[in-house]
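Of the protein chains in this complex, one is absent; all others appear in place.
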Amino acid sequence: MTSNQFMFLLFSAVIVIFSILTVTSRRILRAATFLLFVLASTAGLYFLLKYNFLAAIQLIVYAGGIVVLIIFSILLTSHIAEKLPSASLMKKWPAALVALVGAALAIVVILQYNFPGSVGSTELVDVTQVGNSLINYGKYGYALPFEVISILLLAAMIGAIVLAKKRKD
Amino acid sequence: MNILLLLIIIPILTITGILFAREDKHVRVISAIGMTFQLIVSAIIILWFLAERNAGNTAEILFASNYVWYETLNIHFYIGVDGVSVAMIGLTSIVIFAGIFASWDVDDLPREFFTSLILLSSGVFGFFISLDLFTMFLFYEIAVIPMYLLIGIWGSGPRQYSAMKLTLMLMGGSALILVGLLGLYFNSNPTGGPLTFNLIEIARVQIPLNTQLFFFPFLFIGFGVLGALFPFHTWSPDGHASAPTAVSMLHAGVLMKLGGYGCYRVAVFLLPQAAHELAWIFIILATIGVIYGALGAIWQKDLKYINAYSSVSHCALVLFAILMFNETAMNGAIMQMISHGIMTALFFALIGMIYGRTHTRYINEMSGLMKVMPFLAVAYVIAGLASLGLPGFSGFVAEMTIFVGSFQYSDTFHRVATIIAASSIVATAVYILRVVGMMLFEKIRNPEYELITDAKWYERLSTGTLIFGITAIGIAPLWLSTMITGGLGPIMQKLFLAMN
Amino acid sequence: MFEGVPLSWFLILSTIMFFIGVYGFLVRKNLITILMSTELILNSVCINFVAFNKILYPEHMEGMFFTVFIIAVAAAEASVAIAIIINIYRRIVNIDVEKMNEMKY
Partner (left out) sequence: MFDFSYTIWILLIPFFLFVLIGFWGNKFKPIVSGIVGCAGLLTSWILSLFTAYKYFFDVGKVDGVYEQIIGYHTLWLRFTDTLYIDLGVLIDPISVMMLIVVTTVSLMAHIYSTGYLKGQKGFMRFYSFLSLFTFAMLGLVVATNIFQMYIFWELVGVSSYLLIGFYYEKPSAVAAAKKAFIVTRFADLGFLIGILLLSYFTQTFDFLTLTSPTGPAIATPPAATFLGMSVLTWAMILIFMGGAGKSAMFPLHIWLPDAMEGPTPVSALIHAATMVVAGVYLVARLFPIYVTVPIALQVVAWVGAFSSLFAAVIACTQYDIKRVLAYSTMSQIGYMMCALGVSGLGGHEGLGYMASMFHLFTHAFFKALLFLCAGAIIHAVHSNYMYDMGGLRKYLPITHLTFLAACLAIAGIPPFAGFFSKDEILVAAYHHDTALFAIEYIVAGLTAFYMFRLYFGIFWGKKQDYHHPPHEAPLSMTIPLMFLALGAIFAGFIPFSHLVTSDRQILELETEWIIAIPSIVIALVGIGVAYVMYLKPTEIPKKIAHALRGFYTAAYHKFYIDELYLYITHRIIFNHISRPIAWFDRHIVDGSMNGISYVTNQASDKIKGFQSGQLQQYALVFVSGAILLALVFIYLWT
């Protein structure tokens, strides 16, 4: 077992375990914390794959931004000590069944398919390259999506403000 | 311009006139004027038709016009009449004319009422003059839909229920019809080439027997629902009981005839072999309907129910006669449609007028009305006598033609069916005389009835027209019979080929 | 092979994560936890993109950029979603998804 394999399995185990905990924990703040671990481990996977920039974004935006946002909203809407009522079995069982069947199906398909091996370098991706691509409008340039996503973010921001604003009435 | 188009244009103009009427009071006058014109035009058509025939014009269809309507699917607006449809046009215009006057005192939303009523009648006229299956179906639907509004809004009793039931059952029937029509359409040209809805052209095509056997029940039952084929008749008692007077008249008088006419013109005419193969099933059903309706009527207490069951019985006789596949019985079927149409319209008109005075439709609550409203009572007796098939009225002519025609088979099945159907004349006498005896005769028990007044002028006009219709046919039936027989040629030819 | 980790491992991991997210989405009652499940699902997709990119087409960067955009979208989505949740909470003092059935027949 190579170190890569070991690290992968370690991160995978963390991801799977905490994912499960995230969706089953009855204390909502804990669930958010577990989610944080999951996201952090995902960032670890990105590091493993040598996408350092991506991993950083993952940590900053996801773990730093979104999870904090979630925690804020939890604090706004619930009591910390409050335990969530557990879902009824009538809901759990079909959902679990669907999830299991779906997962099994996907895994079987994946295992049956013979993926080609690694073909290229395992080089670290350069941030300069990333930056250039983002503002490049030629081939392999992502200027347009970048702008689109910027507008989306702006719109979301405005939307969120409008929505969350207290009504005057 | 084709004179038949007037039959559709006049109702449309009348409706336009109603919409622009300044006051509600004008509405009925406009309707009356429009429908009077309609009656006149119908009379002209009939006379012109007879004149053409006398002049030796033997074309299958007279006054035919053909307009392309939707070219892609080869849908035409193809109109024309033969002896049968011209008779039906006469029936419709008489009934709608009387219906307008019978609803003279509708005060509740008269504009909408008369609009729907006339729209309905235009659908019926369109149905009878159409020779293209698609337009026929279109007009059929136009005739059925306003019924829902008319019963649901202006009806009485459990009107929403009845209206819904009636509409849904008839819609179910039209769904079957649509399937059948599409079946005909897609088999209308077995050699390839453009498909057609044209009734006359389809009639020339030899449709394979299996296809015929498949689509015949759709068409026959589909139209049969409207023609009160047992056991699909139950919309009729409730529908008639809840409907306002003119609607009952038009519905029992004309709309139910659409069913019989459809069975005759579409199902049997276009699918003769299947009709011949499957006739026995429907003969049994129709025979049951005849005797069942008559016996069912004996027990009823509500005037409208009695007449609804009576209609079931009489309309079943129409289907019964159509299924006999010989000229005499067919002739009788058409005459029975006309006779029953006028007669039952008269019945419902009178029931409406009586109800308007006594505020009850239960015969055991009424008595002695002959004394206070002799005109209406005598008219009711006349309608009753016509209904039980008294000579001198149209019912006798029609029934006897049917019985003589259906007895021209040598096998026991047809004979027994005929004898059973004929025995309904006794049951009919029982329920008619029971009503007449209970309602009109004896002494007045309810003192309030002493104050009842006899018919107003418009009621007299309405009933008078209808009585004139039944007696005119009853006393001199030969012209009508000849006219209808003239139209039966093609179908008899097809049936003859199918049966041999 | 990416230095001993086959592509299918990544895919299996993301599949598991995805369906855990689905399970959470279907089962949880609290709107915020449902939002968290959604984040799980998005995340699993990101892993796929990245893995495909790195292992099959290392010289390209589509997968990576997709992931970046997904993260951005997720951020936008989360903010809007949380705004909505807070709004709902203000209105009905509850964010139980089962109580919200305005779309019922």
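Here the chain labels run A, B and C in written order, and each chain numbers its own residues starting at 1.
Just so we're on the same page, a residue touches a chain if its C-beta (ideal position, glycine included) is under 8 Å from a C-beta of that chain, and two chains touch if they have at least 3 such contacts.
Remember, predicted model here, so these are calculated numbers, not experimental data.
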Contact list for the unshown chain, restricted to visible chains: A, B, C
Given A:75, A:101 or A:143, the one touching the chain that is not displayed: A:101
Per the touch definition above, residue among B:213, B:433 or B:472 touching the missing chain: B:433
Footprint left on subunit C by the chain that the document does not show: 22, 25-27, 97-98, 100-105
Touching residues on subunit B - with respect to the absent chain: 165, 168-169, 230-235, 237-238, 292, 295-296, 298-300, 309, 327-328, 368, 370-371, 385, 388-392, 396-397, 400-401, 403-405, 407-408, 418-419, 422-423, 425-426, 429-430, 433-434, 437, 440-443, 477-478, 481-482, 485
Absent chain, residues of subunit A that touch it: 91, 94-95, 98, 101-102, 105, 109
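The rule is simple: only the chains that are shown with their structure count from here on.
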Rounded Å distance between subunit A and subunit C, as computed from the means of their C-alpha atoms: 6
Geometric centre distance via CA averages, subunit C-subunit B, whole Å: 67
Partner subunit C, residues of subunit A touching it in the complex: 1-2, 4-5, 8, 12, 15-16, 19-20, 22-23, 28, 31-32, 35, 38-39, 42, 45-46, 48-51, 53-54, 57-58, 61-62, 65-66, 69-70, 72-74, 76-78, 84-85, 87, 91-92, 94-96, 98-100, 102-103, 106-107, 110-111, 113, 115-123, 125, 129-130, 133-134, 140, 142, 145, 149, 152-153, 155-157, 159-164, 166
In the complex with subunit A, residue positions of subunit C that touch it: 1-13, 15-24, 26-30, 32-33, 35-37, 39-40, 43, 46-47, 50-51, 54-61, 64-65, 67-69, 71-80, 82-87, 89-90, 95
